[in-house]
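Subset of chains shown; positions unchanged.
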Amino acid sequence: HNTFYNGLTPGMIYRYSRHLLLPDFGVEGQKNLSMSSILVVGAGGLGSPVVLYLASCGVGCLGIVDSDVVELNNLHRQIVHPEAYVGQAKVKSAAATCRAINSSINIVEHNEALQASNALDIINKYDVVVDATDNLPSRYMISDCCVLLDKPLISGAALGLEGQLTVYHHKGGPCYRCLFPIPPPAAACQRCSDSGVLGVVPGVIGCFQALEAIKIASCIGESLSGKLLILDALSSRVRIVKLRGRSLHCVSCGENATLSQQNFRTFDYEGFTQSPMSDK
Amino acid sequence: MHLTLEFGGGLDLLCQSVKIHQVDVAPKDENAKLTMRDLLAWVRSSLIKERPEMFMKGDTVRPGVLVLVNDCDWELCGGIDMELEEKDVVVFISTLHGG
């Protein structure tokens, strides 16, 4: 691409004109966004709106990692997947839809499960990480990896008619282990495949995740670091609460952290949480 | 002492699927303040109708449960020894993992 005005091509100036008009975002915000790379872990209920909004807004490089295939009973909430892709890789389906709405950005397909063995190599290529997974061991693993590689992490979750959202390891804020040093009992880990989820609930949370990712990648505003957004969809209530800060005793990000790249690669997250790395 | 207690993230299932409880809780003796420790014991005996191990472990909440007093993590206000005030809003929420 030839760049003209302040790092943006004429095509970008036309496509993103409604962003450039914003005093709080403007050319600088769009330029930052176009030079940033964001990894979305999970192309399911949360990941669908995240990848759609990150693709449309003009992030420079959008990575998607997932090893699942599209199933018909995903489609009540996973709006990025057309019926025609049932049986095919979610990453392939999501990337195709994203390319169709914005052919000018770079979309990278990681058609594999993100695991302790490959997470460092994959996450290291990106500036910002979005946790749109559906299980507890992945949440610990992704948080640990983001601490090791010093990446901000936007973490969302949805189940039933409730959703939660926060930003970890950003501007001195806490990581997942600061909040939850000990995993909950396995019996407390409800899954969408067991307990159900109203499709639009991960839609709301995913849009908020995309918003936080865009703000961090474009260096505007104030993120949800150190805060938790709680959605009760049945009564349409939203609560934003102040969380504890980073823990000096955290094994992952604390002053005497024992986490290292070497022991991360072989750490047994499924054993640690007594919970499988998939919602099947 | 009047308090509003809210349960979320599935903890409402332990108290007959009711999310918001308006309650009156008395301190142990007249001159003492009500602490979170007292409130947890009261909730466990008065509100939790099933599987108390899904709410507490030892004398505190189980791992994976956040306690928020007036929209603020209890770890920022003294944790289990925090003294409650009239009309405080206490939220117990279990972290979610689905997507």
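Note that the chains take the letters A and B in the order they are written out, and that residue 1 is the start of every chain.
We adopt the following convention: a contact is a pair of C-beta atoms (placed from the backbone, for glycine too) under 8 Å apart; a residue touches a chain by one contact, two chains touch by 3 or more.
All figures in this text were calculated on a predicted structure; none of them were measured in a lab.
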Assembly formula [one copy per chain kind displayed, counts for the whole file]: A x2, B x2
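One rule holds in what follows: only the chains that are shown with their structure count from here on.
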Subunit B residues touching subunit A - in the complex, by the definition given at the top: 8-10, 19, 51, 53-54, 62-66, 68, 71-73, 75-76, 91, 93-99
Subunit B partner contacts - residues on subunit A that touch it in the complex: 42, 44-47, 132-136, 139, 156-160, 162-164, 179-185, 187-192, 195, 197, 202, 228, 230, 232, 239-245, 279
